[in-house]
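As structure tokens, the structure follows; a few thoughts come after it.
For this depiction, one protein chain was excluded, whereas all remaining protein chains were kept in their positions.
Up next is subunit A:
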Amino acid sequence: MTTAPAQAGWRFRQPSVIPGFGLTLGFSLAYLTLIILIPLSGLVWRSAALGWTDFWAIVADRRTINALEISFGTAFAAAAVNVVFGTLVAWVLVRYRFPGRRIVDAMVDLPFALPTAVAGIALTTLYAPNGWIGKLLMPLGIKVAYTPLGIVIALVFIGLPFVVRTVQPIMEEIDKEVEEAAATLGASRFQIITRILFPGLAPAIVTGFSLAFARGVGEYGSVIFIAGNLPFKSEIAPLLIVIRLEEYNYPAATAIAAIMLALSFLMLLVINLVQSWSRKRYG
């Protein structure tokens, strides 16, 4: 990128002579408004009807804060796990040719397609104290099902394809010659990975992380089966919203939703800023 940094930030960049800018931008805005903006502003509108004191009372409630902590904490942990192993899976799929590679490749997408409740029930069966894996972990004193650890496992399952599918295409683009150049200059395999490959993949990994994280924060179906849903211990925020809805306590439900929305937006915004900063640097 040799273009000069955009002067005055808000000016429209001169589009190309090919027409379509007005039409496509107009359509995009209308579409986003219809699909995302209106429903979300409805949410904010409803919770605003509460007034500040009531809103704070609901948000600052121990149970709400615990639920939010669990939701964001487990989503963060699961996304972190997925970054490590998802990148590894992508590496194997991109770098090696082995029998069954295509099947493994297709398998990665299964969490996208499977109804999340099915995944939740399957994981619960496995990790319950009398399940196949739970039985093995029990003597070690590790309890998975009905604890936050179980939530993390469900979210790892749900989030894996996001990391693999964002990292994979970037990995495929890595020029083999760059690695070879580093090797001729004396860099060990470890140095090549940490100093050459990883910096190139970092933006894609961050994107994968933020997608997996965002998905994890909002996940409901698979988690409620494995979580056990004990208030203050393993109750996630989306479940709390549903509980409030079932109690016909709509203001409380919207208040929790609004605070989730704000937190998620803030985190995604920060991640995006980090991204664009690194992209500007490396071109």
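Heads up, the rule we're going with is that a contact is a pair of C-beta atoms (placed from the backbone, for glycine too) under 8 Å apart; a residue touches a chain by one contact, two chains touch by 3 or more; residues count from 1.
Here, contacts and distances are computed from a predicted model.
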| item | value |
| --- | --- |
| Protein name, per the UniProt record, of whichever chain is missing from view ("Mannose-1-phosphate guanyltransferase", "Sulfate ABC transporter ATPase", "Polar amino acid transport system ATP-binding protein" or "Transglutaminase-like superfamily protein") | "Sulfate ABC transporter ATPase" |
| Option from A:Ala48, A:Ile65 or A:Ala187 whose C-beta touches the chain left out | A:Ala187 |
| Residues belonging to subunit A that touch the chain removed from view | 1-2, 175, 177-178, 180-188, 191, 195-196, 199-200, 281-283 |
